[in-house]
Each structure stands twice: as structure tokens, then as C-alpha cells.
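Missing here: one protein chain of the complex. Every other protein chain is in place.
Coming up: chain A.
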Amino acid sequence: MTGVLVVLDESGKAIGQGLALARELGQRAVGLFVYERGWNVYIGHDWLSGSNARATFLEYVEEHEKAAEAELKARFLAEAQAAGVEAQFEAICCDDLEHLTDAVIREAREGGYGHIVCADPLTRGLSPRRGGTAALLRGAPCPVVLAGQTVAAA
């Protein structure tokens, strides 16, 4: 089990901590961005909006997610380079009924990572609503480091 899986979220708190840990362990860091597909179900609570309003909102979320991916990817790779850590970026998509943290756990298991680093609280999409870091701590196949504040890796 080797490598540090850095869960990327809007706060960016995990990036510095994840890269610092990877450098200390002499391992590679993988920045993980997860696309959620649960929004359609989540706004299923809504009974009466027009389908155009729903569709526009879902398109807006998708655009927002793509922009967040691009921004976090650039930031992660730039900070990794500055810190002298071997780094990769990966974007994955949740299965239809899967929560974000389930996808992170699946990825950590399949990739055989040694550590997961995640911001606390996790602020990505619907994850704050769905257990966030608590769900990750319960199901992770390896140690989880929670990043409560932003630190510089370099």
C-alpha cells in the first residue's frame, strides 16, 4: 500500500497537508476530484418546478463542477511542483446512487493507497449533506488524515 490520495474540495485545505505527507513519506501524491451524480435525486424533493428550471440548474452544477476541477487540478499540480513531490491528477465520477465518499473509498481500495488526506469539513457538492468526513473515516481502507486548516507544502 503506497501513495497518498488527496481528496480535492473547494476549500483546498487537503492539498498542502497531502503534499507535505507525500514528501515526508517519499511517496507519490494523487489529487482526486470526484464528480457527483446525485443532484437530480437530491432536488427530487422539489415537486413543482418547471423541468426547464431543473435542467438549467443541473447544467449550472455541471459547469460549476468542471470549473472547480480545472481550478483544483492547476492548483494541485502547481503546488506539487513547487514542493518537489511526484504528483498525478485524477477525476472520477460517482456511480448513479453512490455518494462522493463512497467513490473515494472505492478509489483508495482499488488503487491500494497508503493514506487518504481530506479536508475537514469536506466541502464538495453534496458531501457536506451526506456524512462527509465521518462517512470516509468509517469506510476507508487505510489511515485518513483530516486537514482542518490550510498549510503550505513547499
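Going forward, a contact is a pair of C-beta atoms (placed from the backbone, for glycine too) under 8 Å apart; a residue touches a chain by one contact, two chains touch by 3 or more; residues count from 1.
By definition in this document, contacts and distances are computed from a predicted model.
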item	value
UniProt protein name of the chain not shown, from "U32 family peptidase", "Amino acid adenylation domain-containing protein", "Putative membrane protein" or "ABC transporter substrate-binding protein"	"Putative membrane protein"
Chain A, residues in touch with the chain not shown (by the definition above)	10, 39, 41-54, 56-57, 59-61, 64-65, 96-97, 123-131
